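Here the complex is missing a single protein chain, while all its other protein chains stay put.
== chain A ==
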């Protein structure tokens, strides 16, 4: 493998690893805020226990999110020095402000966990609110850099030199709003669906007490309402994101939909494989005119096809599949969440076991949506790192030590994935809910994920 491919593979895998923990790091504090607020309005102890247990899990996850984030942050400079040189001159501000957001999150996270017993209820809500705010702000800020890579603004390249820098124009690049909204809402929905999965799994267990079932049921319903609402929101602004692609990155949209010829009344292809020889999507389902409507809200919108561009500037065609997976998951989770809520609250029936099993899958599905969405977006930008400005091969490192490093990093990621799952399981096995639910356990009892002193 050549250097550029290895650098891309190493960076992409590191991001794919980081994003698992990072997304939960954004999504779970969001859920904790809801639980804390519900506890103080409804005074039901279950919500306080939920907040406490989610926070414990979150603290373990953060232990991986932070160093893996440090890795990707530093790795950008190691693997893509050419890219970082431009970043430093043009779009350094969001990276810098992101540090403030991290600090805000880390400070209040420690305060929320380790000083819980010394805080008034209002200060507790304030600190968990700042944790969630810090995490969300850092997601928006890093997305800002990503949006700028897709729709670069605020500088000119003259003979490879950066000139005419306008940091404000770079920060507010045209794709910022749609992309940031989409990233935030998909992270919140993933946090919620992971909770749905856990609660549904616990409800499937036989032999738990009535109180435990009531507790898990509360958790399930809260997470379903949040997850359902946000998945709807995600789909709606995903639509806006697709229109952004239509306007600013037509090659990416064309590859995502397997469209080769520029045309109005373009069809939407679902599944199938785009074949560059025939210029068609083979084996998929075609919905006539739908793509034109998607791109411009009217059937006679002209959508650009790949043939408008020289083939060496096409993104890889398999991003069609990645895009499909994300959209199908999004659609399925909307139907699932609202279906189950209607079943429970409109038909007033209890949830059968098969339905709970389907719900168990929602967290993993949502995470797959995140992964495919990101890989789609980053890979769909190829061969550019900065769209129409810098090619990936000019951004990548020329150093030749990558193969060993690649295997070392992948190895450690695999080990840590298993270890983290094991530690989370171990922790919650040793601290079952039944213990928290007994009336005499203080909710703020200080044990476990804090000091071992």
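FYI, a contact is a pair of C-beta atoms (placed from the backbone, for glycine too) under 8 Å apart; a residue touches a chain by one contact, two chains touch by 3 or more; residues count from 1.
Following the convention adopted for this analysis, contacts and distances are computed from a predicted model.
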Per UniProt record, name of the chain withheld from view ["Membrane protein", "Response regulator", "3-isopropylmalate dehydratase large subunit" or "Dipeptide/oligopeptide/nickel ABC transporter ATP-binding protein"]: "Membrane protein"
Absent-chain contact - pick from A:12, A:73, A:272 or A:296: A:73
Chain not shown, touching residues in chain A: 59-60, 62-64, 66-71, 73-75, 77-79, 81-82, 84-90, 92-93, 95-100, 102-104, 106-111, 113-115, 118, 130, 162, 165-168, 397-399, 401-402, 405, 408-409, 412, 416, 419-420, 423-424, 426-427, 430, 448-453
